[in-house]
Each structure stands twice: as structure tokens, then as C-alpha cells.
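Dropping the structure in here first, questions after.
What you see is the complex with one protein chain gone and the rest in place.
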Amino acid sequence: MKNYSKPVLDGRRIWTTPEKEIYSSGHLACPGCGVAISARTALKVFGKKTILVVPACCFAVIDGPFPYSAAGVPLLHCAFESAAATASGVRAALDQMKINDINVVAWAGDGGTYDIGLQALSAAAERNENMIYVCYDNEAYMNTGIQRSSATPAGAWTTTTPAYPGKPERKKDLASIMIAHKIPYFATASISYMNDFIDKFRKAKDIKGFRFIHLLSPCAPGWKHAESDTIELGFLAVRSRIFPLFEVENNKWKITYNPHPTSINKYLDLQGRFKHVKGEDIKAIQTEVDKRWEELCEKCDLPSQINPPEQPVQHTRNQVLSKEQFQEVLSKHFINFSDNENELAYQMLKSLWLDKSYSHFSDEELICNIIARVQMCDCT
Amino acid sequence: MKNLKTPLQQSGINVPISGQSLKTTAENKTGIWRNVEPFYLDRISPCAQVCLSGHDIPVIIELVYENKFEEALKILRLANPLPASTGRVCPAPCESSCLRKSLGGSVSIKQIERFLGDFAIENRIFCLSKGPHRGRIAIIGAGPAGISAAYFLAIKGYFVTVFEEKKKAGGLLRYGIPSFRLPKRILDRELEIVFKQLPVEFIYEKRITKDYEKLLRQFDSVIITCGKSISQIPDIPGAGEKMSGLTFLEQINNGDSQPLSGSVAVIGGGSTAFDCARSALRLGCDSTIYYRRSKKEMPAFEHDITEGLEEGIQIVENVIPIQIDKNGDYKITFAKTTSKDRKSAVKIIPNSEFAVTTDHILFATGEKQEHLFNKVQKETGGIDVSQTYRTSDPKLFAAGDVTVMAPGTVAGAILQGRLTATSVHNYLNKTTEPHPAKIPHLRGAKDDGTTIEKINLNYFQELRRSAQKATDIKSRLKNFDEISSTLNENSVAWEVKRCFSCGTCVYCSNCMNYCPDNAISFDSSKKRFSVNLDYCKGCLICVKECPRHCMGSKYAAA
Partner (left out) sequence: MPRHELLTGNEAVAHAVAMAKADVIGIYPITPQTTIIEEICNLAANKTFSPKIVHVESEHSAMATIIGAAFTGVRTFTATSSQGLALMHELLHWAAGGRLPIVLANVNRAMAPGWSIWTDQNDSLSQRDTGWMQFYCESAQEVLDTIFLAYRVSEQVLIPSMVVLDAFVLSHTSEPVEIPDNETINKFLPNFTPSFKLDIDNPCSFGALLRPQFYQEVRHKLNDAMSEALIKINESDKLWKQLTGREWGIVTEYRADDADYLFVTSATTASTAKPVIDKLRKEGLKIGLIKIRVFRPFPFEQVKKYLTKCKRAIIFDRNISYGHHGIFAQEIKSALYGVKNSPEILCYTGGLGGKDITPQLIEETIIKGTKTKLNGSLFEWI
């Protein structure tokens, strides 16, 4: 499988979706809605041969009232608690009709996933139903007007946790629940990290069996943030490690983006729902975030580095990496080059590794540099 | 069956029994929700804003990014015919204001320019005239300003005759700046590819003085670009014309230099001083620069000072020569001074005199314009010109260091040459075009600049600036060979990758792809994005997520 991640963020070729637009304008999402962007992008990846199953949630409204539908693919509205079961039925019927080139996608909110739909979800996961279940997590019941769900994070204001200090309980760890089902694929994703997002959807599309994608989905009216901050919040959530990007494939855990951590303050500051959260409360949230990150790192076999040094440590290079070692480094960068590209990259490495004018580059940077160059060449 | 029609059915509306939706939401014009509205607007990048010859830097860089070197060169040549030269000698204020500075160091803009210049030379990409041929223009002085004016007029189709008192063209590029900074070979080849196919005639060893008025009659228009050719030697006992630094440099550049030995005292603090001192080092001397103000007040370019110090030049600050005695070697008497800034006069500290003996003295205390063109030139100082580089005589124009607007840099002279060419063109065609644009670009209007706060750093990671390869110090001093080499293609690729393209849309499509309402589309024939106001809800995600500040927003009642 071709891997599409770009290791060097140069702000130009940020996106790699050649697929056709499917989702239609004129839908009913609030201005700046994160779900609308996710759905639009996911549909591009899934393509026309997709059936969406949508329980009660904002997205059910967004798609449009009779006689409209924005989705551009068949979409079945189902009962709030029944997305996974209904989607199972769709798949069963397709199987009976011997149709196997259609993606069956359940697209549900956090309420429909963490709470009321968890039972059906667990069952479908246990049966390893051949579907992709996407939970767009806006951390509350938004459709009904911002009520607490088990996905609401501690401290958040909602209409049903109106008093200080907001919701007292911590957010349910749904990832662990889902992964415990030993499903073939689990991933978290954020539209802010779009290439990672697209990679994961592509990967999910290609896998058979039960696939679960957890999206953090900023909601301007619900989180009380500026409509234009939707993407920024995704960046901050990932970077502050409140919402780590990782995936679990065949029981192998992998952090797909290991950010240099920033404090959670800016993330909280941008959101009115955390307005009252100050001092000790922030510390408590940070402690929880750090703890979860450490747990995650342990599962991914990574040193956790709660506070890694600001700059990558520099060292003098002496011996050129062997081809195998280089391959290993490349795979750490999620790079999957063709043979030609590999060869070219290694030649470049050999010529640049001991070159003095690159001695101020860290190993990491030099390798990124090489990857960037190879990506610019036409090696076919 | 009995009539089972429902009321809606009877009125012709058929709602499917299962209530299925059959249409897309496209009918639903969500634009009416909006109270703010995004729009596209490229901005002048901070680098381009300060670029001395007005390059549209991010556009050039973008083309290099796409490996379209020839196209990049084309854009570059819209502003500058001599990138191989400026790419070597320009003080590059663009790099100082480059927004990438804080994220791995500024982009090597100058090196990219140099790379493109060398690319043109190596691939012999000639400049061509667009015609139709008309009008004859005379240019006096083949320095950067004259060359630039000649080039821009010639490509527009004018026949240009350039009168130059020296044996070759280039002005201070050739006779001032030493070869270790700008090899003559590069200059020669660059001039060749620029002029070989253009209707420009160079008449060398022809010094124009009073006869410029004759030219005014023979030609449709005349441009004076004589630069500043006279060394200003301070009026102190013992100082004389033969101690001119400029003359010394000219000799070296002509290849007439003899090996020197002993010590050289260079008086001054500008480029000339450093070039003299560094040349003297190469001829085998110890060089010391004596400057009347402090080091940080030196008018020399930063690269002069850093490279000079690297090579072993001594600098003595805050001293002023008051007397020179020759007795075999020289004895210079200095007084110590205090200085505040570059503008106010220095104060001599009473009774602070001291003497220095040295084998050679070079004065690099500034140059001034020759008084040749009495009608348009005051007794002292440069030629008075308007904003459009016109003198009081409507047929006569002037640009470069010879004018009161003396740019003092090669790139600045090139800009003036270009703007003058446009003015001449306007004059001859009786057009009243406004003052010609500083930055020629192809993409419509641009707004004011942008700042680092407006760059969305989420899309850029820290990438360090590539180091330029330079000859080690010891071998440098053995000859006048160029000390630095042009970045190779790989490093240039890396450098262009580092550019934010501040304010210039590079079609990353982020705005389009992040629009929740799918309200942005790209017209590939026009190479333009546009917002579909039928659907835009005004969330302004597009504006915020443009990595490089190419969008803006305004209040808009729907």
C-alpha cells in the first residue's frame, strides 16, 4: 500500500486527495462545523460506492430535511441507539446480494456511540462486522442543545453541567473499550492533521472487518469557540496531547504523530466552555492528559517524554547508515518509497551524511531533507 | 380501488411513501446565513517589500519549487537582468526581513537568485527583444543602472546605444567589486546572455562630457547613469589622489596589480574599505581598517564585515586621520573620536592623537559624482531627478548613483534603471502611466504586507537553512578566486521548500479543502480560487487556514 504521509510540512502540498467531491453545499451544518469538513473529506476518500448509516445526531440534521440530502451517497437515518446494528443489516443484505465493493459506513456522534449506541456498537465489533464506524466526537449531545455525554471532558460546561466546575467526571476512554474488542483497525484522527486523516480513512477503506475511527470534532456553538478556530483547535488538541493521534492495527499500537507537546492552556483558552477552568483545575487536567499519554506511549513501545528537550540533540555524524538502518528510519517516517526512490534516497544519504555543510542539521532533519528531495524527483 | 389520494397528492405534490430525499441540498442557498465574507487578496511578502530591485520573491520561489527554473528566471528578469551578479553582491535585506527567520533561519533568497542567474548562464538562456523596433535611446555609463535601463528598453523594442568610458561594461561591478566576490567571468557571461540578442550597441572608451547635448539631438532620449566615480580624499596634510582606494580596486580588477608587502592602512568603513582591505590581504599584506565611527555604525554591508573579519582584517574604531607624513613608510597621525550615530558628526577627543606607521595607505572615504552635466546638475552632488527619474530637461533622464537618489547598491541601481526605462517609454509614447510599479508581477493587485502573526505556523515545521559552501580561509587568501559557491540544485530545492510564500497564493488548496460548505472552487484556466457566495456561511476557516495570508474578510450584510 502506498503511504501518503509527507514528513516535511512545507505548507504547499498539504493535501493529497485527488478524489472527486461528493458532498454537496447547502447542508445545514452551523458555520465552521467540524463534522461537515470531516464528512466532506471522508466521502472523498470513500467514494460513491458507499452507504452511510446515520443515527440521531447533528449530522442527521446537517444532511438536510426531506426532500434534500447533501451526502451524495445513499444515506439511511436510523434510531439513535442503533447505528452499528442497522449498518450490520445493510452489510448483511449486501452480502446476500453478493455485492462486496460497497463501503458500509456508520457515522455517529459521541452520544450515539459512547452512550446510547454502545451496546449495539460493542456487539457489531464483537461480530467483526464488515463496516467502518466513524464516531465524530463533539463531546456532548449537540443536536439537543449541548447536554453532557460520557464523552464530555472533565471541567466542560454543558447545559446539564451548568455549575462550577462543569462536568466533574472524566471522559470515557472509548478507545480502550473499542480496542479491547480486538477489531482489525482502530484509529483516532483529526481534520486538522489532514494527511493523517486521509491516510487513516484510506487504510480503513482497504481493511475488511470492523474498523473504528474516532474523530475529535470541534463544535463552535457547543464549545463556544470562534467559528474560524475549528481547525486550530484540532491542532491544539493534538499538540497538547489531549487528543493523541494513534492507530491500532492487528493489536499493534502506533502513535502516528508525535507532537512536541504544548501546554493545554491555549486549547482551553479558545473555548468558552472551559472559561471557568483555572489554576488547580488546569493542573488536574494536565495531570490526566500526561497520565494518558504515558499509558499510550507504553502501549506503543515509545519512551513517553512528557517534556522532551526543546531541540533535537545534535551529534557529530561519523559512519553512514547502512541501507537497512536507513530503511528503518524511513519507515519511522511512514515513508514507503518505490525501489527506485529508495535507491536514490540512499545515494543522497551517502553523499550528504558526512558533508560538512549539513553538519548543522540534526539526523532527523537531514533525512527529512532527503525525503523531500526524493519526493520532488520523478523516479518512475 | 377507491380514491385513496391524500390532500398533497391531490394538489400534485408527491411525497414518496418512505419520505426519501431525492435531491441534493444545492437548492438550499446557505449564503444568506452569512454576515462576514471572505475574499482572496495576495499580499506583498516582507521580503519583496524590501527587495532592492523589486523581485516578486515568493512567486519566483514557487516556480523553483515546481522545478520550473526557466519560468522562475523569466519572472526574475521582469525586475532584474543580472541575477548572477546581484545574487553574489546584494546585501539582501530581503533575507533580514524574511519571516522564516524564526523557524530555522531566513530563506536563502539571495542564493536562489544566484542559482537562477548561474542557471541562465550555464544554459545560455538569452534575453530577447519583443519589438516592434522603434526609437533610439542613448545611455551614458554602463554600470548596473545603465545596463538595466538598456535591457528594459531593448526588450521593449528600442534601439539603445550605451557610451562607456572604460574598456568594458559593468561599472562598479567590474571595476569596484573584486573578483573574489564577483568573478569577472561570471559578469562577462551574464552580460553576454543578456545583450547578445538585444538591439543594444556598446561604445566603449567613449567618455561623454559636454557633448551630451549633442546626444540629446541625435537620440530620442538620453539617460545618464555615470555613477559616482570620484574618490573623496579628505583634505588633510599629506593625503593625495594616488591613495584612492577606488583606483586601487580598479587596478586590481584590471589585472594591473603588483604584489604588495608589509601593512596597509585603509581609511573608511564602507564596502570600498573592506574590498580594499581584503584585496590587500590577498596581495600579501596585513590590512587594518581605521574608521571614524564605531563598528556598528559602519556603512559597509554585513557580509563585508563578517567575511572581512573572518579573513583577518583588523579594525580600529573611532579614529580619524589628521596628518600623514611620508618618510620611506608612512606615519599617520590619528585622533580619537566619539560618535553617536551614522548621521551626526563625530567629535574629536582633544589631545588623543597617536601615530601609526604603515607601508601603504588607501582612502575609502566615499565617492562623489563628477560635475559634467551643468544644466541638470548642481555644482556639487548628484543630478536632480523627479520621481520618474526625469531631469529638468524632458528628454533627459538619469538613474543610479549619479542622481541625488543614489541607491548605493547594485540592485537599487538596477531598479532605478528599470523604472527609468518605463519613464522613457511613457515619455516617448506620450502615455501618462502612473509611476511604474516597484514589483512587477503577473497576478493582479496586491495588498500591503503580512507579518509572522498572520502566517499559520501549523503548516510549517522548523527546517534549518542550508549552509553555503565556502573555501576555507587559508586558501582563500592565496588568490582572487570566488570564495563561495552557488548552492546546488538539491540545496536550492530545500531552500524553496522552506519559503512560506508569504502573501502569495501557491494553490495549496487549503482554503478550498477546509471549507465546511464546499463553497470554494478553483478555476484551473484562470488559476484562481473563488468563493461561491451562494453557500459561504462566513465561518472564515478559509481565511484562518490559509497558511500564508492570501485571504481577507469583510463585513457583509447578506
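Observations on the model:
Chains here go by letter, A and B, matching the order in which they are written, and residues are numbered from 1 within each.
Following the convention adopted for this analysis, contacts are C-beta pairs under 8 Å (C-beta built on N, C-alpha and C of every residue); 3 or more make two chains touch, one makes a residue touch a chain.
Being a predicted model, the structure only gives us computed values, none of them experimental.
Touching the chain that is not shown, out of A:Ala87, A:Leu174 or A:Leu245: A:Ala87 (per the contact rule at the top).
Touching the chain that is not shown, out of A:Asp95, A:Asp173 or A:Asp206: A:Asp95 (per the contact rule at the top).
The omitted chain makes contact with chain A at the following residues, 48-51, 53, 60-61, 63-66, 68-69, 71-79, 81-82, 84-97, 102, 119-120, 122-123, 126-127. Summarising the interface, chain B meets the missing chain with residues 1, 4, 6-9, 15-22.
Note that only the chains that are shown with their structure count from here on.
The mean-CA centres of chain A and chain B are about 45 angstrom from one another, to the nearest whole unit. By the touch criterion stated above, chain B contacts chain A in their complex at residues 15, 19-30, 33-34, 65, 67, 456, 458-461, 463-464, 466-469, 490-491, 493-494, 497-498, 500-501, 506, 508-510, 513-519, 532, 534-535, 537-541, 543-545, 547-548. Remark: chain A residues 8-15, 17, 21, 23-34, 36-37, 40-41, 63-70, 72, 191-192, 194, 220, 227-232, 235, 348, 352, 356-361, 365, 368-369, 372-373, 376 touch chain B in the complex.
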